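Omission of a single protein chain aside, the complex is shown with its protein chains in their original locations.
Chain IDs A, B and C follow the sequence of writing; residue 1 opens each chain.
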Amino acid sequence: MKKIRACIIGASGYTGAELIRILYRHENVEIKALAADRNAGNEMYDIYQHFITANLPKVVKLSEINMSDIDVVFCCLPHGTTQEVIKNLPESVKVIDLSADFRLFDAKLYEQWYGHPHKAVDLQKQVVYGLCEINGEQIKQARIVANPGCYPTSASLPLVPLLQKKAIEHDGIIIDSKSGVTGAGRAEKLANLYCEVNEGFKAYGICNHRHMPEIEQTLSEAAGLGVQVHFTPQLVPMNRGILSTIYVKLSKGLSANDIRTILQDRYKDSPFAHVLPQGKFPSTRDVYGTNSCIMAIAEGRNAESAVIVSVIDNLCKGASGQAVQNMNLMFGLPQTTALQDLPLFP
Amino acid sequence: MKKIRACIIGASGYTGAELIRILYRHENVEIKALAADRNAGNEMYDIYQHFITANLPKVVKLSEINMSDIDVVFCCLPHGTTQEVIKNLPESVKVIDLSADFRLFDAKLYEQWYGHPHKAVDLQKQVVYGLCEINGEQIKQARIVANPGCYPTSASLPLVPLLQKKAIEHDGIIIDSKSGVTGAGRAEKLANLYCEVNEGFKAYGICNHRHMPEIEQTLSEAAGLGVQVHFTPQLVPMNRGILSTIYVKLSKGLSANDIRTILQDRYKDSPFAHVLPQGKFPSTRDVYGTNSCIMAIAEGRNAESAVIVSVIDNLCKGASGQAVQNMNLMFGLPQTTALQDLPLFP
Amino acid sequence: MKKIRACIIGASGYTGAELIRILYRHENVEIKALAADRNAGNEMYDIYQHFITANLPKVVKLSEINMSDIDVVFCCLPHGTTQEVIKNLPESVKVIDLSADFRLFDAKLYEQWYGHPHKAVDLQKQVVYGLCEINGEQIKQARIVANPGCYPTSASLPLVPLLQKKAIEHDGIIIDSKSGVTGAGRAEKLANLYCEVNEGFKAYGICNHRHMPEIEQTLSEAAGLGVQVHFTPQLVPMNRGILSTIYVKLSKGLSANDIRTILQDRYKDSPFAHVLPQGKFPSTRDVYGTNSCIMAIAEGRNAESAVIVSVIDNLCKGASGQAVQNMNLMFGLPQTTALQDLPLFP
Partner (left out) sequence: MKKIRACIIGASGYTGAELIRILYRHENVEIKALAADRNAGNEMYDIYQHFITANLPKVVKLSEINMSDIDVVFCCLPHGTTQEVIKNLPESVKVIDLSADFRLFDAKLYEQWYGHPHKAVDLQKQVVYGLCEINGEQIKQARIVANPGCYPTSASLPLVPLLQKKAIEHDGIIIDSKSGVTGAGRAEKLANLYCEVNEGFKAYGICNHRHMPEIEQTLSEAAGLGVQVHFTPQLVPMNRGILSTIYVKLSKGLSANDIRTILQDRYKDSPFAHVLPQGKFPSTRDVYGTNSCIMAIAEGRNAESAVIVSVIDNLCKGASGQAVQNMNLMFGLPQTTALQDLPLFP
């Protein structure tokens, strides 16, 4: 098989680096071009010393890349800059966008949360939301995939099947999420400094984070009506991992065990979505460096409610791993290719 | 003033060590005796090397202590062992118990959650629950104080005034709490090992933790009716700190701003309970090593709900600091004595 | 090609778990049996929850394994227990021992440092010391390989070529090493607890650690005369990684640049040993989860001395990764098989 020629735009961020880690071992992919305008002319090991042992192309400006040599583009640019970049790519190229620029399908909602008008409204219509376990069939046909946010992936994988089955009530859902610090990216700002983060825990953007409308869009589609969620993102002093604690009210007559069974049935053939048996709960460590999502369900304080715990690696299943999973689907490969490693522990 | 002669029973655990740190600088206290049966005969610096520069009494067996030389006992024994120890102390000694043995006032509830009958039911009637900001007046008169649990302290300080004022609905309260690892004590077990904890986040005891009935007891008393809460304790890879994220439904006609005002009024003269202005949220770092509780309120997803964030240092305000605050109250001292230091940061 | 049937004895420790991680992705290996006497009857995910998604054999007692079904045994037992276990294995089985039991070739030296007589002196004569970059040819012929210690690997890879070439003086070598906490294993003891280790740094076993004679043995062989080193092991609050800072005196007429060139020449074809150019220094992060050793050389305070920095992942190149590299060599496979992944960062 001819190798897929991949290009990463925005290779200098953490999601870019994680993509390189995964694609480098992908037997069907050649990393053909790496773009990062501010870092153009450098080797990747100048940007990330841990690539010193890797054989990678030199970093170039986006404008220097001949897109006719490229089969797939991974776009890792900051939010707000991607719509125009992707608009200008040739039709021959498949695109997986890791930014938030194409995740919200309602242009008004986009403008409300991102502060500027959507710049590629027509293109948006072609886009498929790349939550692989839910939209796998459409992804296979897609040219452009909007790779889901990290928090939304952790919340939607357990909630979508339950809302589709009407197993839980659609209102009053509370998603209390905790993320490792890579979720904040590689920006050189005070809040990201080691000494500010280490030995502390804090909440930010309570019910006011851009991933909230993204989650609501996915859940509303699943429920067939408008769903609103309380969503709190929080910062854990660790590099990788998201754990979402989700509080739901059960539909009449159903128990926590029932909804566990629903999820187990739904994901029984999934290579990446796992549901733990009663009494077991996941740690983010259980998915460190992997593309897995592990879920568990406990009874709430009373029999009418349940608490769902869901973990992913925010950089992998929450970003670059799912991006490669999307690529695998789009190119007809087994979706697990290059994504089968066991977690790194400890 | 004659110094208060203090004795710590169970000095070898983390709460014992934290008590020593605080009492050592207390101008009105002499650390007279340290008991730890398994470590009897050792110096404290054999148990904790960081005490190498301190001048402390040798560790002895409890039975070796002459209680007529003691004015106050801090009891830091494991849960389940304290009831009989305290029963046997002379009336002349005031007692602050940091275990859970006297926190639940309903002996049946105690038995249900702790798995054995209460062994000092009569004594229980004398006990005051030592949540200083709420029960300050009773504490001043008490001979025995049950020092509150760490999670309950973080949850009750914001919730009690709101329930007393009927500013929030008493049902459906969700308390999603995150704790540093000192909360698990100094036990030599797998789950406490560095390599198991570091770089991970996990939930444990979902809606099934012994602090849940303790919280409910306090909130029910505040509300004047039975309150049930969904409570999830979680483990953060850091030494100290608890952050509780609390989801509440507002009483009709009230806003998030209203309940902030209620809390600000309630705590405006408190040296330890602080309520942040709108738009500010605390980190556990803001209370590192201190006896403070800092609270903040955000709007929920809709105007009928709010999210409360509350932070404490679990070892200090959540245990030994509050214990000294209780002692200060019981002995007629300013409650801030030895507790006024600013947080250690970074 | 028929798969190599591998057995891990002592699968429940960190090196056992790391072996599973690597062998699970090895295209030429089948993990045939996992032994851990105390954990016999369990699944690996009962011992390490992160294996919940893996398809692995159940853990059994060593005595339950039919060794005629096994081609290679990885022995991960504690020091002192391995000599008799390996003595009893059939000749048909190749053995890679990750304990220290066969690393010291002088039985008296072994007894002096390990406190009991060597129990398999005859077997010792067959053993090859598995420092792959140095002893590759002998390893290819070996039946039993003593997998080097983590500190010795980090120190010997830079020092052996320099001593062989007489480029540095053989006396006065100082090896100041720093290790992540996995180096201490999974023992449930106070010194390994999260709250004892986190936010601290300490030395232990100064010039009195069992890896010192192991290093000296390797260096003496390289130098052709007795070499003594000052060796200080130290503990860093992180899971993985060793960095050794090595102070050497240069042979007359040679500069720091000269010895860098010697190492670069020596390792120019090595897939795992890398020497950085002047002015660059490695972090342990650069080898996180990989089998690489990265070295760098700086001038000392004067032109007659140099400082060498060397990093490895203590669990991978320092233990299980090198063990698989040894297996690859022993079975005629490319030594990089299953060991080519890029580091996990961040």
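What we mean here is this: a residue touches a chain if its C-beta (ideal position, glycine included) is under 8 Å from a C-beta of that chain, and two chains touch if they have at least 3 such contacts.
Keep in mind it's a predicted model, so treat the numbers as computed, not measured.
Taking every chain of the complex into account, the absent chain touches A, B, C.
Contact with the omitted chain, checked across C:19, C:104, C:123 or C:229, is made by C:229.
From the options C:80, C:185 or C:237, the residue with contact to the unseen chain in the full assembly is C:237. In the complete assembly, the contact with the undisplayed chain comes from B:283, out of B:12, B:124, B:147 or B:283. The chain omitted from view is touched by exactly one of C:50, C:103, C:178 or C:274, namely C:178. Touch with the hidden chain on the side of subunit B covers residues 14, 17, 20-21, 24-25, 48-54, 182, 199, 239-240, 274, 276, 280, 282-283, 285-290, 292, 294, 315, 340-346. By the touch criterion stated above, the residues of subunit A touching the omitted chain are 14, 181-182, 186, 188-190, 192-199, 237-239. Although one chain is not displayed, subunit C still touches it through residues 172, 174, 176, 178, 180, 195-196, 198-204, 206-208, 212, 228-232, 234, 236-241, 243, 245, 247, 281-285, 288, 298-302, 305, 307, 309, 346.
By our rule, only the chains that are shown with their structure count from here on.
Put simply, the C-alpha centre of subunit B and that of subunit C have 46 angstrom between them. Taken residue by residue, subunit B touches two or more other chains at 195-196, 198-199, 237-239, whereas all remaining positions touch fewer.
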